[in-house]
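The structure under discussion appears below in the form of structure tokens.
For this depiction, one protein chain was excluded, whereas all remaining protein chains were kept in their positions.
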Amino acid sequence: MIDKFFTIVPPWLIVLLVIFNVLLGAAAYLILLERKIASWTQDRIGPNRVGPAGLLQPLADGIKMFVKEDFRSKNTDKFMFTIAPIIMMLVVFTAMAVIPWGGVYQGTLTHESPDAISIPHGATLVGDPEPTGNGTEVVSTYRVPFQVFDANIGVLFLIAVLALAVYAVVFAGWASNNKYSFLGGIRAAAQMVSYEVPMGLSIITVVLMFGTLSLNEITEAQARYWFGFIPAWNIFCQPLAFIMFLICLHAEANRAPFDLAEAEQELVGGYHTEYSSMRLGLLLMGEYVGMVITSAVLVALFLGGWHFPGLTGNVDPANPSVTTSLLEIVLRIVVYLVKILVIIGVFMWVRWTLPRFRYDQLMNMAWRGLIPISLFGMVGTAVVIYFWNREPVDGVLLISGTQAIALLALNVIALVVFAVAAKMLPKANPNRKLQVPGSRFNPTQPATQLD
Amino acid sequence: MKQEDIILVEEPQLTLSDGFYLPQVFIGLGTTMKHMWKTIRPSGDIVVQYPEERREDRPVDEGGMLRPTYRGVHRLNKDMEGRPNCVACFMCSTACPAKCIHIEAGESPWPDREKYPVKFDIDELRCIYCGMCEEACPCDAIELTSIYKLVGTSRQEMILDKEKLLEIYDQTIDHEPM
Partner (left out) sequence: MPKITVDGKTIECKDKQVILEACKDNGIQIPHYCYHPGLSVVASCRICLVEVEGVPKLVPACQTPIRDGMVVNTNSPKAVANQKQVMEYLLTSHPLDCPVCDQAGECYLQDYSYEYGRAEPRFEEEKVKNPKKDVGDNILLYSDRCIMCTRCVRFTREVSGTSELFVDGRGAREEIQIFPGRPLNNPLAGNVVDICPVGALLDKNFLFKQRVWLLKSTPSISPVDAGGENIWVDHNEGKIYRCRPRYNADVNQWWISDETRYAWKAVSDGNRLVAAKKAQYSSQVETDWQKAADQAYTDLKNLAADSPGTLYALLSPMMACEEAYLLGKLIRSLDPQAVLVIGPVPQGEQQVFRNSITGKETFVIQGEKVPNANGVRKVIELLGGPSATYEELVKAEKPELKKLKGGWIVGGYLKDWVGKEQPALFKKGYRAVQDILPNSLVNSADVVIPGAAWTEKDGCWVNFKGIAQVFSKAVPAPEGVVSEAEVYHYLLRLPGAYSAAAVRAEIGEPVSAAKIPDADAPEPAMEFVEL
């Protein structure tokens, strides 16, 4: 019955439609959640005027955004000014495509003849269709992932697409023709470029371990147990990479304490200073949806994605993601979303706890802290797994319990090494003055026209 | 200054855990979590929920408003016969650091005084509610009341004139004697 339905409306389309709309709604409600969390940390109650406990606040905000005048100040670059929010939205929704929301569904279909086999779009047949003995009827077993597009280069795709978000910010800053916006754009660009490196390195660590770029397969590989009871999530064997990745996500999302691009106090809102009405709405929504997507990636890479003890299908031991129960698929999606929500909660909690970094601290942290550590972690992981001659299971390398312990040990070693190294490294002087030729501070050349 | 008066303050060195940021970050997160819990637990203690709750309705020792010293919107006091106490001496406008009191003086229509304010405008948007005018007034004519709700739809509306200031006197005299 449902299988017939899937041939008409393929699962990827369902996922696309549902998730797309859920995300749009979620972005609005995330703003409410953000405000609530802000209030709670500050001993307030937060929005409570519109609807019960302020629950209709996002609606009111949305209406406000829509009905406000679409204002563009005089000397802006019209084209770039317009496409910046569009790029923002486009990028985050494109990234959504490769997120493995619910694992793989296995179903059966009865066809009238072996020549008229029609399975849902995006599904693959398992084995050959078998005749039922009822005329020419055959029964086929097919598997279909609950994911918009199960790309085998999923991770690469994600990095590529998310990196495009910086264009939106830079375009917005540049097109606004406002010095604050421009500064915001420039800061964002430098920051995103810097933090993409440790982010990429932590992702490579994970990719190395499993030998695959497909997010679906990486999730599936974590849907197992070490020593029979510990979920084989990457956070347990690569805690350092997890933390690096989490930090980088904050930076990528331009959120406190990395919100230098929109620092209200210094830059009056940064790249979106000149934006108003729905254009601003799109930029903000893009930011929040981006947060959801990047958290989804984090969950997929380190927290086992949809996996939760008890939710592994047992149709095919080599592929724990395969299940024949749609209910299980739905439960997995719920689990996935809850994990994302927790991560986003952490994002917000951090935002209302930590003050903003200074720009040099920000750069120091990326280039002197995160990049060396994640580089060390990556190389170490490569060395550790090199010594195990593992057999791929269905194209994926797996991490056994002992390997996990070895990797954990490696993480601890990395921490100790860096603790020692940090003491020995020469300290950067945060107040050093760069001697730019011709500047007032350059003692080598007499300052002439300036003083 | 003597040598022994100079205290050299050394910049504190980061300890190992400080150098890693994260332990301190976690301590900070703990603090905010504590506040979050304090706010959302059933008997959460939260800030005054204006406008349902108002400080003037609370007892003073529970964070309520101390009316006699609160500095809000001005009023012009009247005497027994309902005339403004003000003699247009310009002391308040001279003392005002925000220069927001504008007086036009004229010959008073009453025999017992020389001068009275023909116009008396206070720009409540410029005022910083410092109370200097009240201090300066030799006739106790200008006073700051405990009214803090002041709304208007234009700047012009927020410049209170003599009539308005005298009206505020009528509104407030019952609970704030001169």
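Here the chain labels run A and B in written order, and each chain numbers its own residues starting at 1.
Here, a contact is a pair of C-beta atoms (placed from the backbone, for glycine too) under 8 Å apart; a residue touches a chain by one contact, two chains touch by 3 or more.
Keep in mind the model is a prediction, meaning the values are calculated, not measured.
Looking at the complex as a whole, the chain kept out of the display touches B. Residue B:91 is the one among B:36, B:91 or B:166 that touches the chain missing from this view. Taking the complete complex into account, B:105 is the one of B:46, B:65 or B:105 that touches the chain left out. Residues 87-91, 94, 105-107, 113-115, 138-139 are the ones on subunit B that touch the missing chain.
Definition applied: only the chains that are shown with their structure count from here on.
Residues 16, 19-22, 25, 28-29, 31-33, 35-36, 38-40, 45-47, 49 of subunit B are the ones that touch subunit A when the two sit in their complex.
The touching residues of subunit A, when paired with subunit B in their complex, are 37, 39-45, 243, 349-350, 352-354, 365, 419, 422-423.
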